[in-house]
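Yeah, one chain of the complex is gone here, protein chain that is, but the others are all in their spots.
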Amino acid sequence: MKLLELQGLTARYGAGDVLKGLDLTVDEGEIVTLLGSNGAGKSTTLRAISGLVPNVSGDIRLAGQSLIGMKPEAIVRLGIAHVPEGRRIFPGLTVRENILLGGSNRRGARRGVLESDTDGMFEVFPDLKRLEHALGWTLSGGQLQMVAVARGLMAQPRLLLLDEPSLGLAPLIVQQVFRVVADIRARGTTVLLVEQNAHMALSVADRGYVLETGRLLVSGKPDDLWSNPQVRAAYLGGAH
Amino acid sequence: MDIALQLLFTGLGIGSIYALVALGFVLLIRAASVVNFAQGEFSMLGAYLMVIFFTGFGLSYFLAMILSVVLMAAFGVIFAGVVYWPLRHRGQLPVIISTIGASILLANLVLVLYGPSPQVLPGVFDAPGIQVGPVFMDSQYLTIIVSAAVLVGLQYLVFEKTLLGKKLQATSQDKEMASLLGIPVATMVLITFAYSSALGGLAGILVAPILFVSVGMGALIALKAFAANIIGGFGSIPGAILGGLALGVVETFGASYISVPYKDAFAFLTLLIFLMLRPQGLFGERIAEKA
Partner (left out) sequence: MTATPLSARRWRGVPVALAALVACVVAVQFVPAQGYYLNILMQAATYGIAVIGIVVVLGYCGQITLAQAAFFGIGAYGVALGTVDFGLNFFVALAIGVLLSGLLGLLLGVASLRLGGHYLAMVTISFQQILTLVLTNWISLTHGPDGVPGVPRAAIFGISFAGGEAYLGLCLVVLVLITLYSWRLKSSRLGRAMQAVRDNELAASTSGIDIFRTKVLAFGISAILGGIGGGLFAGGFSYISPDQFSFPESIVLLTMALLGGVQSPIGALFGTTLLIILPEWLRFLRQVYLAVYGAAVILIMVFLPDGIWGWATQRLRRTPPAPPEVAPLPLLSVKGEATDEPVLEIRGLAKHFGGLRALDGVDLTVRRGTVHALIGPNGSGKSTFINVVTGLYRPTAGRVSFLGQDITYAAPYVRNRLGLARTFQNIRVFRGMTVLDNVVVGAERPGNDIAEDPEAVTERALAALEFVGLRGDAYRMVGTLSYGHQRYVEIARALASSPACVLLDEPAAGLNMTEKQELGVLLRRLKGHGLTILVIDHDMNLVEQVADHITVLNFGRRIADGDPRSVLDSPDVIAAYLGQPQEKQGSHEAA
């Protein structure tokens, strides 16, 4: 079943048109990855889905419902959680508090339920348990990424938007992060993953789209994309 | 030494007022990046509301106080809607100037309604005070210090222990991320304005018996509270409190040992020294612009 559908998405963000008529679908239970070099419009796509981009035209539908014009708070209540580029963990709050706030979209959820769900997160991410009361600004990049993902999952989303989770992380940590991503899909959450690191992304994804300057260049299954010379050219130029 | 202790008590008393107003300031700065030059008028309005309810309508002191504070909270929301909301994307300068305009508007509206002569508001307690060792603790000053301590304590509890408090903190640390989690950011900002206004009003009610209720009472307090913010570290909550207390003490000692007429100058001189030498204050961060 189609969970997310983008049709002719055009976005103006800061500079001129950053997205130019983008078409994209994500089916329930998939991991779909959005690839491309910097400035290709990947992050803008996620931000547009989350309602953070004011000037968009075209259509964004979640299970058939249009998201255009909705505020971020309303979109997240529909079941989309966004783990943004740079993680953006609240620096002055503890790890536990950060994760707890991930459930802020769940209307009517009582404090007790959220607290026990947070305990549940520490089961899924046991490495974070010892950091439970550490303040956000003291964490390393890899730890921040784990907390950000846990926080995103607290929203019990139907769709998780992951923006460049490998950014600035050492290769070994990146592998850990992507194991987590694969695990998320196994637990039933659909993931739209934006990544610059094409190799890691394609190793977990079911399908991928490659963007170049706001337009769709090519899409398909990971193996097809990996062997496609256009993909390499999109990042490094020329014909290799 | 006895005199020093007495001065310390008095200094902490007036310092607590500065701390409360400075607290109202810093919360708005953190939540909405607003530097509110009308903060002093919140105190002035609170005091005048007390005059209306207590002196005018003859309500009991505590009922009048509660009513005044609640009305000030409501006023805070209106203030946010008129002065802040239309300008929230336009940068710092227009908002600063707009709050300056609001400050003048409020002060002069009250002037029209009540005239320039100061009103008298009695203290909470009839007894003048109690003698503790060498220090005579004036009952109103005592009330101020205790109230401020209780309020700060309650605020700490709300911020640290309640979910709402966490959401308020999150909003002030990263507004966009808070909104991405589903936290209603606009509501959080309005709550902060309401609280900040109520805080200012309460400070005005507490200090009114000492300073008299007049149109200009808020302005000078606010300027000093703002100075306290900078001295303590702009944007820091403990900095606001400690800065306020410190300023009250410095000012009281300065007035007594150096010069009374220039009492008010001490606040500004201290401020200028900090701005020149250590603009980040005692607890604040470095000020820099990213390219």
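Residue numbering begins at 1 within each chain, and the chains themselves are lettered A and B in the order written.
The rule we apply is simple: contacts are C-beta pairs under 8 Å (C-beta built on N, C-alpha and C of every residue); 3 or more make two chains touch, one makes a residue touch a chain.
Since this is a predicted model, take the numbers as computed values, not measurements.
Among B:3, B:63, B:82 or B:164, only B:82 touches the chain that is left out of the view.
Among B:3, B:63, B:97 or B:258, only B:97 touches the chain left out of the display. From the options A:25, A:156 or A:176, the residue with contact to the unseen chain in the full assembly is A:176. Interface with the hidden chain, as seen from chain B, comprises residues 35, 37, 82-83, 86-87, 90, 92-94, 96-98, 100-109, 111-112, 219, 223, 226-227, 230, 234, 261-262, 264-265, 268-269, 271-272, 275-276, 279, 287, 289, 291. The chain not shown here touches chain A at positions 14-18, 37-39, 142, 164, 167-168, 170-173, 175-176, 196-201, 203, 213, 232, 235-238, 240.
Just so it is clear, only the chains that are shown with their structure count from here on.
Inter-chain spacing, taken between the CA centroids of chain A and chain B, is 42 Å.
By the touch criterion stated above, chain B contacts chain A in their complex at residues 163, 166-167, 169-170, 173-174, 176-185. Residues 50, 52, 71-73, 76-77, 82, 84, 88, 90-93, 97, 100-102, 104-106, 111, 114, 151, 155 of chain A are the ones that touch chain B when the two sit in their complex.
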